[in-house]
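Missing here is one protein chain; the remaining ones are kept as they sit in the complex.
Chain lettering (A, B and C) follows the sequence in which the chains are written, and residue indices restart at 1 in each chain.
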């Protein structure tokens, strides 16, 4: 809860589908759980359909509505624009908002192309000089377990990091009759599993290591090349309509990578791992220990201390639910589980804290661009017989 | 979200510690996630310390405050009283509220004694004749996984239920220097692990089986008999002060049980299971299958289908996170985890729905009384050399 | 392997069903893996059916055969008699062998009654004065994981032990058409799940704690009271014949217990835990840590170090497969799994070492008797409304 005297932070959000609902939880809940230096107000939600946006505003708790996102940019009473649209609109909205003096929170991936992302970084750099903050929403950094893993690696608890294996496994479109939603069309989504879920593991791996991927070799595959045209689409779920259309993005993307500091890694993003619902998994092996995380057990960290005597060493299941753990002193007594949406509450907490205190926020747009460059290099490699591609820095 | 035309349900809550915060999440969130037939308003929160209750109101989102719970009972503009105090106050507040015409939600365990619980049931019965609803807050029934398990057992998926093993394992007071909080004093808490966490597994076992415990043999133990007096106490955590006092409740309670339908069970509630943070575990074995749940992995159900061929049979880890599962179509896409506090959101959803539609709610006060009788029989048996005690019906 | 000069230990075994085959693995393998002070010879195997015993001898690797176990007792060229018959023959054979000057290894449970077990202890005591060794075959003590757990507890790694929860869960006779094998008849088996598998968890719990159960409260149940008569029976599996007969033993036995040193425990032995194949599970909670074992993952120990900082504490999965672990330097490189039958190899190693070096062996017949007394007290309690029964010492 913020003190009555805390300055207001008036938020305008664009989009009200899956991410719009998730960000709304963040804005609504963060001030009731954490002490924040500013008081966020859920001011305006924007969407093209007046009835739908009005219903969303009532449901999600926004005070006002707009049917054109440009209104948020031009109004004086909006301090921050939260971009929750499909990726093809990110650049236009975020740049306009930054140029209009707003802070920006933009969902991941930052953009659908490196060129767009570069333009966004330029806008963010210019805005930073005016004191504005721009952040990209890689929310999985903000779970207590991943935050703890990052702290441990930064402290040197794992020693020299040697290897990473990262997977984001889903099975949402294994059925060839799953319709051709916008996420399966290159012009709207940029790429398939690679950009949607691969972006998460690239960001998370780099975040955990505090290091960057400098080169990759990739392989992409589209298993189901034609799908029924949807009548109505929302994310990956859609209702089948008439006729079929071409899937123009990858169903699965595999790549190997080298980090600047010498570690190597394997990465896999797929929507065809039958039975895996939301298995973002990452394991980091260092000379002194290892740590592993699985989003399907998001309150846990698996940790191996290599300095233990051999008789008692073993991967331990750390329940990251204690008051001593990141974010948790504000929540419940020991041993109480958090859920997926808490990552958005923490994202808002950290963003509002950074704005209110003038401290840097991460992931910045520059970090979002760098992830985009990794994804771009994977696609280039995949298109060139998996030959090694350096990631421009 | 409720329609603008939905009737209001004005809530007054007593208490603002752990359970007060948890119930507040329920009241705040349920109308934003579920379609409800009434529109709950977080009207007044009551507590003895004016400053503290004002701060809690701001933090948790309550419109008004009161420093005497009696105010909630006498005011005309309160429709429901939510009792989140220690157990020794449950009976007085709940009975007064019911007599004043309010609906009541009362945290578990229903009371500190069978006599109190019986009086509460009498009040609830009288109130029911006037159309009022009274519910006891066994929230763990309202996780998607436990609700699904109940449905399966009710459908006969397990065949004839033979055995139950239920444990609620915590380790919060293993340290003998943990202070003598109110939960360790019989006059305030009624009993120790037995009433606090044992009540949950008794209720959950009976709920899952759709059956009642008819007899028990119990064993109770207090491992640490003297503890430092607390300066300030909240639940099981407290700050140590000067001197020591006697622990007058059980640290651990073990019992065997028989159900009316022929099943047998083992039960264990303990605060001395070092390393177990919040391990409410229950497994039910039937002639055709088994199901198991662990609160430390609350989005999962472990299920064994005994009708499978032997070559492919095995306990399967069902991620209870799909739109087809209880409560989940209102939340996120497939594979996204819920947390502890969602149980309170579902509790509010179900309570408001029952009130709004005039349908029965469970667990009723009568069910809360029956749990109390089981706990009472366990204590009687433990005090009589573990001899068998029938549970009065 | 033994040196050429090691004295011979000529073994005669009675019985060649499940346990006969398992013990044969022990005798055959131990000298090829471990350095032993004596050289065991698989001299004679005894059984009533000449053809069957001859086939068993060829299959299992025994040099000679006998059709009457008395032959083993009277022959001069047998040093040790290994009793692998059903429980109702244990006392007669073991006593005769001890009186004839033989060492004896007797399968568990030691006997079908306390009276028989007492007579066996008397014979063993008399034989001990003549330098003979008598051991009861609780093989689960001799897995690397259980041996390690015992060492840790004995060293004080868990601090003061507070609680034990032990389960032996099987589902072999859930089907009511499973025939009435000898194991379901009181005159042959003594008791049901209690003696067959409950004996294992009683022994293992006492072994791990280095303490004895001093009192119990029990509940026994027979879910299926009539079963088809078998045509031919072997252990729990049998072929159905004509007519039905009464099951005269328990299907499931539950009890609570107190140990001499102050710990309390819950125990459960059942053949009706659908889906649990061989789940001998035990968890021990102490003031400084906990340890847990599950026979369905027999190369692992789950260990919680309560002295760890809260941020990194967690149950760790120790793969007990390293050369530093008990028994393992004689086997494979790190990380290679052992199986069920290795427990018998270790049993032979320890028994032969004790005989060859004149050091005491455990579990002795006296320890087997004490287990029998615990089981007897459970049955007495179950027959007396679960009232507390002291275990005579």
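Keep in mind that, in the parts below, a contact is a pair of C-beta atoms (placed from the backbone, for glycine too) under 8 Å apart; a residue touches a chain by one contact, two chains touch by 3 or more.
These numbers come from a predicted model, not from an experiment.
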{"item": "Contacts of the hidden chain among displayed chains", "value": "A, B, C"}
{"item": "Of C:170, C:191, C:270 or C:285, the residue in touch with the unshown chain", "value": "C:170"}
{"item": "Candidate in contact with the missing chain, chosen from C:7, C:61 or C:156", "value": "C:61"}
{"item": "Contact with the hidden chain (one of B:21, B:247, B:297 or B:319)", "value": "B:319"}
{"item": "Interface residues of chain B (partner: the chain not displayed)", "value": "148, 152, 301, 303, 305, 309-319, 322-325"}
{"item": "Contacts of chain A with the absent chain, listed as residue ranges", "value": "158, 162-163, 165, 167, 171, 174, 176, 217, 219, 221, 223, 252, 254-256, 258, 262, 264-266, 268, 270, 272-276, 283, 285-290, 304, 306, 313-315, 381, 385-388"}
{"item": "Residues from chain C at the interface with the omitted partner, ascending", "value": "1, 4, 18, 22, 28, 32, 55, 58-61, 170, 172, 235-237, 277-279, 295-298, 319, 321-322, 332-342"}
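We take it that only the chains that are shown with their structure count from here on.
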{"item": "Category of the chain touch graph - line, ring, star, complete, other", "value": "complete"}
{"item": "Centroid spacing, where centroids are CA-atom means, of chain A and chain C in whole angstrom", "value": "54"}
{"item": "Between chain C and chain B, distance of the C-alpha-averaged centres to the nearest whole Å", "value": "42"}
